[in-house]
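For this view, one protein chain was removed and the others were kept in their places.
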């Protein structure tokens, strides 16, 4: 094993940190988060500098690197700011489906503008009341001449009403048994007739990635909008979820690290009872615990991303990394809020939104219980 | 980063596993553990096959590899059996002081027989009532002609009465200020006049590494038994502790993995209430949690060992790895006992001694509180 | 077996409070949360209904109720899932200063208004550079003839915007011993030199008007000193006990409410196979584990309420209850949110607000670390 970051990896980290330092403005982030207003201008700059789609091939304007580098970036951005970092790195949400499974035409059309930060993409997988069993969806896509006709309703769609295209999980063969074999991914543009988006409530965390409910009513799209093979939608979605969980693990590490940084700064400055907070043994032990949790989550996440890049696409590991990193983030951000005391609760001291964003990372794409179901399936395998 | 094990690393793992499968006998281990009777014959075989001193240079019969490979070995042995694994990998305890700091003569004389599994070594650092502040020791070594005359008493010395030599931390300049600058490490053979060892009570865990109290009463050793430089004893001991904590992290991962293996086997076989235990959601979630904790601790430990081998001797990381891995081991072995129910409490089902050995790993070389003190010192640094 | 002996009168009172809150308060909560303030009329409504400062003797306009009436209101208010109408703070934490330490004149002047809701109170202790450490206080109060001049700034003041009367802790600069320098002063709304700063944006407690207060040569008459000069610390220490206990009582009720919502959600929502998610073993265990800790806390806090009401010395137990229950609230909010799944990501889920709101309980009224320090001290460690 060799834990040394390559020269280009170090450069990516450094460039990302400098970008975030230059572009991420605390006051502005607080302001736009309140309004759930995504900063398209910053996304464009990030796209221009190559931070979006770093794990996409150069042929579609991507960085030609892997998920490992995506994780380094996500970690760095979220460390600087959890909410904006999450939003920027989510801006190409689900475009991985086009990248990994789409045909040449789809890739050429949709990937470059996403990678350049001009378009926001999203995935519409979830339906109300379906829990995490996505075989239970009701959205259908029927073939009609050379078109797909889509009907159904998706909920909790990230960026919902502002996304420039949706990757929609549909039933294309409602009679398939098991149902998982009758599902496909279809790309839908929001300006197609019959698409409507309704914003849903504010979010607990991740407030720059607002949710919407998307309704498809006799929406016609050309057959060429099918992503990958017909009937492969379930497997493709599962693989995307695996990839996305590793990405979220990267967010979580950054969120934890950012909250840790702020707490450390604070306790080194703040005096109480005639001593610096950092001189109290209990404060010291908290910091030690926080730092240890971050390091353990970090190397598990790096390992998991490395495996993905090396063709070991392992949903067990992805769930472990996501669960472990999000848990670390929750514990570290909670302790950061506590260490800052009353200030920790105040918006302007930032750690409060790191805390909420950590919870967002922990629930989004599956609560710990869901991750454990996935992990256990693979650990236990088939019983005799 | 590259997480792939090299070919030789894989071979080491495989050879160690095969050795353990062939030589570690469950019944025998339970029997000798009760009597705290170290199996010298197995140690000899391990030495002959190159498992002892794998991180020592080939010039002294070592394996010419690093601490990373030591950790792989420790993990493998402890996975097969926590008590024997711990004991074998501890058999060269503190010989690292001779390796890292000793002169050519000392190395040539003492290292080869240890590496070959013919001698058991140990370190005598701890004194009663000194806590973890080893600057507070009372054992002295005074120069007299060309000899050191040692007086004092050490406690909780691993392998105490059966060790073939001791690395003893002494005050060689009692007037030094700070006291840390007046300490030295001296090698003492047990057959010197004035050395006496008294076994102390049975242990909670690690029962094949019995403790003793060692008394030095006007013990004369030649000046050449000084290890490293006079006055450097404190710093040398600290570096050794760092190295040893990484080793213990390796034990802990193996202990956790071994208990996990047994629990997984058990729940896949055992039926209760008409179902396999492995089919109960709560069992499944427990396994998922256990596995995740092991993986996170494992990659942090690997990273820490890799840093050590790459000249980044970082006591903060070592404490993090030791604390994290031992905690994982405690949690995993505790859950393994629980999953085995009544059998988990019975000696013959093994996991009970994994549990006690996990606690041994957690306390030995510093409880979590001690590790946190160390970590915090470095994280916080000097306050303005 | 019940540890607390609620009478029929208590029980009827609880039912009346419950009904009042459901009809008069809960329907407005969403709006107050959005507006980041509760209108003063809501306070008056509470007062008119007889639900403010129930313990105030009849001669000052109260109902002279025992401590259990305060407990009932605190518990029922917690069920409104909002923090803005901070009656607990007003009724059981701040107004008691006036009743315990005020002169007869002060009591006559202020208590009836406190009961009716015409006077909303705040207490100003914390300063930007001194959180839980009261000795670090820097606000000053100097005597100038018949007047006292207050200077300094305070922060994190709950009811800061709405307050008609503020009890301010400040130091006499002439007194060297910081513990003997602090006195408490009553400052009324509108006093020249007393200004409210901005309302602070927070993680939660949206409807609660937490603000900074500034005193700049703020002159008050000498008779506005509250209690003995120099006894500020002692008074604060004495009253902090009940503050912490009330905080634990509210926290306990909140935990019970969150679990109630969650059990209800799990029983009425089904998984893809159509089975209520409360049938999943992992969810069942989570609920049982939470219910167990809540029940244990309930036994502990009920015993503590009885002891507090009987005037027993419960410093250690109060510190323990405050820290343990407010930590429990965090754990319950977190685990319950997970049971809600994706719905927990949105503010439509009541647990989202609960999580944000309750997070401050382990910080205010003395952080939980301060609680542990106090317990350790009084346990003789």
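Annotations
Per-chain residue numbering starts at 1, and chain names A, B and C are given in the order in which the chains are listed.
In this section, a contact is a pair of C-beta atoms (placed from the backbone, for glycine too) under 8 Å apart; a residue touches a chain by one contact, two chains touch by 3 or more.
Remember, predicted model here, so these are calculated numbers, not experimental data.
Touching the missing chain, out of B:118, B:161 or B:367, is residue B:367. Only one of B:150, B:186, B:337 or B:375 touches the chain withheld from this view, namely B:337. The chain not displayed touches chain C at residues 1, 3, 263, 266-267, 278-279, 281, 283-285, 287-289, 291-293, 295-297, 299-300, 302-303, 306-307, 310, 312, 317, 320, 323-324, 369, 372-373, 375-376, 379, 381. The omitted chain makes contact with chain A at the following residues, 280-282, 285. Touch with the hidden chain on the side of chain B covers residues 30, 126, 129-133, 135-136, 156, 200-206, 211, 271-273, 282, 330, 334, 337-338, 341-342, 344-348, 352-353, 355-356, 359-360, 362-364, 367-370, 372.
Just so it is clear, only the chains that are shown with their structure count from here on.
When the interfaces A-C and B-C are ranked by how many C-beta pairs touch across them, A-C comes first.
With centres set at the average Cα position, the gap from chain A to chain B is 41 Å.
Averaging C-alpha coordinates per chain places the centre of chain B 52 Å away from that of chain C. The multi-chain contact residues of chain B, meaning those touching 2 or more other chains, are 281, 285.
Across the assembly, chain C contributes residues 282 that each touch 2 or more other chains.
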